[in-house]
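Missing here: one protein chain of the complex. Every other protein chain is in place.
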Amino acid sequence: MKKRAVAWVQRHTVLCFFVVFAIFPWVVPYKSLAAQVLIYGLFALGFNLLYGYTGLLSFGSAAYWGLGAYGTGIALAKLKVTSLWLALGMGLVFALVGGALVGFFCLRRRGIYFAMLTLAFAQLLYFVGFHLADWTGGDDGLRGIVVPAIGVGHWRLPLDRSVVFYYFTLVIVGLAVAALKRILDSPFGAVLQAIRENADRATACGYDISRIKHLSFVFYALFCGLAGALDALRLTVVPIESLHWSTSGQVVIMTLLGGAGTFFGPFVGAATFLVLEDSISVWTESWPLAIGAIFMAFVLFLPKGIWGTLTGGFHGR
Amino acid sequence: MNRRVFLTTTAAGAATVAFPAVLRAQSKDPVRIGFPLPLTGPFAAIAGDMKQGAELGVDELNAKGGILGRKVELLVRDDQLKPQVGAQRTQELIEKENCQFIVGGLAAHVQMAINEQTKKAKVLFISTSQSDEISAKPDTSPITFHEALNPTITSRVVGSWIMKNLGKKWWIVYADYAWGKQNNMVLTETNKKLGGTILGSTPYPLGSAEFSAHLPKIQAAKPEVLVAVTPGADDIAFLKQVKSFGMQNQMKIAKPLHWISVAKQGGPELYQDIYGGINFYWELQDTIPEAKRYVEAFQKKFGTPPGDYGVYAYSAVLEVARGSELAKTTDGEKVADALRKNPTYNHVKGKQWWRTCDNKSFQDMWILKGRAPGKTKGEWGLLDIVARVPASDDMDRTCAEKGHTA
Partner (left out) sequence: MPDISAAALAAQVFTGLVLGGIYVLLAVGLSLIFGLMTVVNFSHGALYMLGAYFGFVLMGRTGSFLVALVLAPLLVGAFGLVVERFLIRPLYGRSPDDPLLLTFGLSLVLVEVARLIWGKIGVTLDPPPALAGAVNLGFTYFPSYRLFVIAVTVVVLVGLWLFLEKTNVGLVIRAGSRDPMMVRALGFDVGRIWFLVFGIGTGLAGLAGILAGPMRGAYAEMGVTIIIESFVVVVVGGMGSLLGAVISGLLIGQIVGLTTFFAPKLAEIVVFIFMALVLLFRPSGLLGEAGLME
């Protein structure tokens, strides 16, 4: 029974996503939390593409989240762009260029060296962001972001109400989820997983794995960047912490909690992390202690994560 | 899904769509003040003092019948010194807990993220964090109030005092981030304006407590005053290293601000003869009746004398009450108007007032000096009061300089 349910969900991924998240805001304590889950879920989705499916552990995800956030933020706050889509586009372009460039350099190495290089570039970007205060606001963060209303012709929909903003985010994230599903179901997706299992064998089969890894990295950067851009719109501020390695660490924790290498793991992980943080913060000051301990327990005893264990769908490493 | 969640979310949904202000003002629910602050992280001790100040304020209000006859509740949340978390907690406080007011923030960048959320939700926010930007464009708004000091005020006041009393040739060491840079800039301006010299100005990365790189250079330049813009733990590391080079005997050392909890941790050996500014010190009870009342009440409730940051929270909470009573509502915009029309108040240390254009609180400052070991008065009597600097309009930037027109 469970196997059939799991199989059904895996065939109708995008539909399930929309159904669950359409009612999600009414299930959690407040709308803004629901939007946060969607956005961080997307962030983890991007990370999962690189780590869970391609097998590359990056410690610099904050760089692309930050590029997306600052790209969109700068468009709205400094360049006074009036089209929301143009602003989002700018964020995506920043993330794309960053991902392409940094990916090119980092992918020349493997394993722990690759991880350290991704961290190094992210730290570099953090300091650049910190010191280019005229554009980024430095450590005070980028403020003055005005979110334009969206619309066609004369009809306008302002996004300042939590509920409206949530469903707007749902549509955008949903499109990203659908795109990811296409990517993973394609031959390209299959090669990614082959690389994860055994890179040398994939090369022996004749695939140009360095081009494929690079492409995977670029997609990863795009998803992370889109998430960052959406968060810039949600908070109307881009803090410098967006580029800090603790943001990179957070997405690693979320993905692992949910289940790396599974499709919905990232969303489950993001939801668990954020809802836990929200509730635990109310009655204790030591949230970092709680999440550190929980995370260690997961690594030791539940490495497939929540969703991975429930679906048995972890592809094993 | 349980009934409570359903009712809360439906009510919240209805409130955001219908007439939020009218709904809130007409209920007999308690008045909720949300208070995000960094309970974890390097400034947790200061946050603790703030929390106590706010709690004392709320207790006193409730003892007198609350605000508009309604009980006052304080909801404290940890912002982890991170803007995203501060923003998220603020959204939770407003959307889930229905707070009518937000008071708080300690770190400048966090309070600006908090401010973005309160502006969107049209909730009155009184910031207790030291920042120049919060009362200037683009951050400022009619419902954004700033109770605490800011780098401009602090450095102008302390800078001028140093010029007149300690020396005119300075070397400044400052943390390379917004607060540090702002202080450095204003100190430099003040020094030049009064005819002094800046022999050198050294930035260092915040939190990186390694100063020995710079000290030989500074020693060689022989300044009269070494001005240290070194917050928190950095200050202790800095003073230790300065002492290890023997520099405290060669020049005067001053800071824009003393922090009581840091001075206590460093101890009188380290802080002896170090000058700094402050907004409040518990020994003011000897000369100011409002301070005496506050210090005694605080001491009675918590067993220790109050620190410097607690008064910001205490004042802010009482101002929320005063504004609501004047406006006869808890609607943020109306309370803000009421406060601007009746700007003077005195809760702890003498007259303070809100400036109309930017909702900035103007207040007195004092210059303190560390006492030598052996001359301290008990566990908390670590500093001497050297001078009082009364509040004046030229303490802060002008309205025009902050981007306010008219």
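A few comments on the model shown:
Should a chain be cited, it is by its letter among A and B, assigned in written order, with residues numbered from 1 in that chain.
Operating definition for what follows: a residue touches a chain if its C-beta (ideal position, glycine included) is under 8 Å from a C-beta of that chain, and two chains touch if they have at least 3 such contacts.
Please read these numbers as outputs of a predicted model, since none were measured by experiment.
Touched by the hidden chain within the whole complex are the displayed chains A, B. Looking at B:P42, B:G66, B:P142 or B:G350, the residue that reaches the missing chain in the full complex is B:P42. When you scan A:L175, A:A190 or A:A293 for touch with the missing chain, the hit is A:A293.
Residues 40-42, 44-45, 48, 176, 200, 202-205, 207-210, 212-214, 216-217, 220, 233, 236-237, 240-241, 244-246, 261-262, 265-267, 270 are the ones on subunit B that touch the missing chain.
Residue positions on subunit A in contact with the hidden chain: 57, 105, 108-113, 115-117, 119-121, 123-124, 127-128, 131, 245, 249, 252-253, 256, 286, 288-289, 291-293, 295-296, 299-300, 303, 317, in rising order.
In this text, only the chains that are shown with their structure count from here on.
Separating the centre of subunit A from that of subunit B, both taken as means of CA atoms, is a distance of 35 Å. Against subunit B, the residues of subunit A that register as touching in their complex are 25-27, 29-33, 36, 77, 130, 133, 138-141, 143-144, 160-163, 231, 235-237, 239-242, 246, 278, 281-282, 285-288.
For subunit B in complex with subunit A, the residues that touch the partner chain are 1, 5-6, 8-9, 12-13, 16-17, 39-40, 44, 77-78, 80, 82-84, 87-89, 91-92, 95-96, 108-109, 112-113, 116-117, 120, 131, 133, 138-139, 177-178.
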